[in-house]
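Of the protein chains in this complex, all but one are displayed in their positions.
A and B are the chain letters, set down in written order, and residue numbers restart from 1 in every chain.
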Amino acid sequence: MATVANKLPGWKDLPIGGLIEKPGTSEAYKTGDWRSDRPIWDAEKCIDCKICWMYCPDSSIKLSAEGKVDGIDYMHCKGCGICAEECPKKVNAITMHPESEFHGEK
Amino acid sequence: MAITKDRIALTGNEAIALAMKQINPDVCAAYPITPATEIMQIFASYVADGAVDTELVAVESEHSAMSATIGACAAGARSMTATSSQGLALMWEMLYIAAGLRLPIVMPMVNRALSAPINIHCDHSDSMGARDSGWIQINSENSQEAYDNLIQAMRISEHPDVLLPSMVTFDGFIISHCMEPVETYSNEAIQEFIGAYKAPYALLDIDNPITVGAIDFHDFYFEHRRALAEPMLNTVIPVVEEIGREFGKKFGRTYELFETYKLDDAEVAIVVLGSTAGTAKVVIDELRAKGVKAGMLKIRLYRPFPYAQVAEVLKNVKAVAVLDRSDGLAGFGGPVFGEIRSALYDLPKRPITTNYVYGLGGRDVTLAHIASVYNDLLAIVSEGAPQNLVNYLGVRE
Partner (left out) sequence: MANLKELSKKGNVVAPGHRACAGCTFPIILKQVLAASDTPLVCGSATGCMEVTTTIFPFTAWKTPFIHSAFENAAATISGVEAAYKSLKRQGKYDKEVKFIAFGGDGGTYDIGLQSLSGAMERGHNMLYVCYNNEAYMNTGIQRSSATPLGADTTTSPAGKVKPGKGQSRKDLTEIMVAHNIPYVAQGSPSHWNDMVTKVQKALAVDGPAFINVLMPCRLGWAFQPQYGMQIAREAVSSCYWPLYEVVDGEYKITVMPKEKTPIAEFLKKETKFRHLFKPENAEIIERIQAEIDARWNKLLKRAELGC
């Protein structure tokens, strides 16, 4: 515990007043390991309607440089399954699978 | 360069409202409470007449007054509000947050008793309740000091080595509503003294988005609170001294951490805050005329408390009576008593101390009351110990 605490900045090195001085720093925090079910995105089936993008609570639907749906950000996806649930039934481009099937692979 | 001064008759509230006008803050929140109401009332008329640039936010409670002031200050604006008593009590939660966020808010605070029973008159229980909130507390004896202290508080709070909120206190009705001559200075001289506002950070800097008021777990909270303690431990006192001297050079009245009155050779002394100091000075003069070596210490800076400096000026006194205009309800007298005892503890030869809780709810403090305290002190000196450690002065048994 002491060694962990020592790696963190001391009080003299923190910004004033508890400020976080940069925007969006939570991106560096991994929430993907919360996941018990993994969404698998099928590029072939995807019609790029972006409904999954709108409904993903964890900003984990990746978009390509051209702005097209481009898979899942597994570093942050918590596996809630809203994307699979909301993907139009006729399209069915995202399906949920237990993490145990992947044996820890990324 | 000579400073233009006007000597005019003002009540404490009028003097403070005038100082606020001359400070010309960007934002002020206002909510009425006796006996501080007039401050924002007068200030509102300045706003209505276009005499200031201030955006006045007439809020629906003191909690919102401090919340809006915090929002405005965090946005990057010089921000003020004023209050008293129950109003300060309702702000309680936000006082800590203003300090924790390191916002240099300056607030006139008119001392009034706390309920129950409800009472609109002076005692210090309101500001004493907030003494450990992270606010700098500067006490004023009279309207002149309130006016001068408010101007200095801007510099103190906004000093880059400080960045803490300040409350400038003065006694309700006794000072807030009492008209006396006050030397005022020109707007230009005050503006020159306080300087342009430089915000410690600004939400309105949209190109550099910051998050203010984040949550800390056990891994950072302690470090943030330690950082908050630093100015109170080390920087506020020298800054207050430096600005007091600079103020003296510019305006002719030098301010220190406290005022001593005939204390150098005093054998018996009292410690007071606020308007009672004026009464005490008269008693001391009378006692001195009779050959009694009486003196006084009037605390100006109460937070942070100048422990070492207080010990230094009281070290040769034989007996000290601490006058508390609020009761600590701690079973050990008032809060100032605790401070003074603590300050004196490390002296090789400590003065004998005793405590008088007095003047609660605006109870009048007469010359006779103060004289009786000195009489007690003389008895303590000859007997070697006080009869009672904690005394109630001026209450009916």
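A few remarks follow.
Throughout what follows, a residue touches a chain if its C-beta (ideal position, glycine included) is under 8 Å from a C-beta of that chain, and two chains touch if they have at least 3 such contacts.
Quick caveat, the model's predicted, so the values are computed rather than measured.
Across the complete structure, the visible chains that the omitted chain touches are A, B. Checked against the hidden chain, the listed residues B:I97, B:I120, B:C178 or B:V381 yield one contact partner: B:I97. From the options A:K30, A:K45 or A:H97, the residue with contact to the chain not on display is A:K30.
Summary of contacts with the chain left out: across B:I8, B:A51, B:A214 or B:L347, the touching residue is B:A214.
Within the set B:A77, B:A113, B:M154 or B:V357, the residue that contacts the chain not displayed is B:A77.
Contact between subunit A and the unshown chain involves residues 18, 20, 22-31, 34-35, 49-51, 53-60, 63, 67, 73, 75-76, 78-82, 84-86, 96. Mapped onto subunit B, the footprint of the missing chain covers residues 26-27, 29, 53-55, 57-61, 63-64, 67-77, 79, 93-94, 97, 101, 203-206, 209-217, 220.
Here is the rule we use: only the chains that are shown with their structure count from here on.
Note for the complex: subunit B touches subunit A at residues 100-103, 163, 200-201, 208-214, 216, 219-220, 222-224, 226-227, 230. Here subunit A touches subunit B in the complex through residues 5, 8-12, 14, 16-23, going by the rule given at the top.
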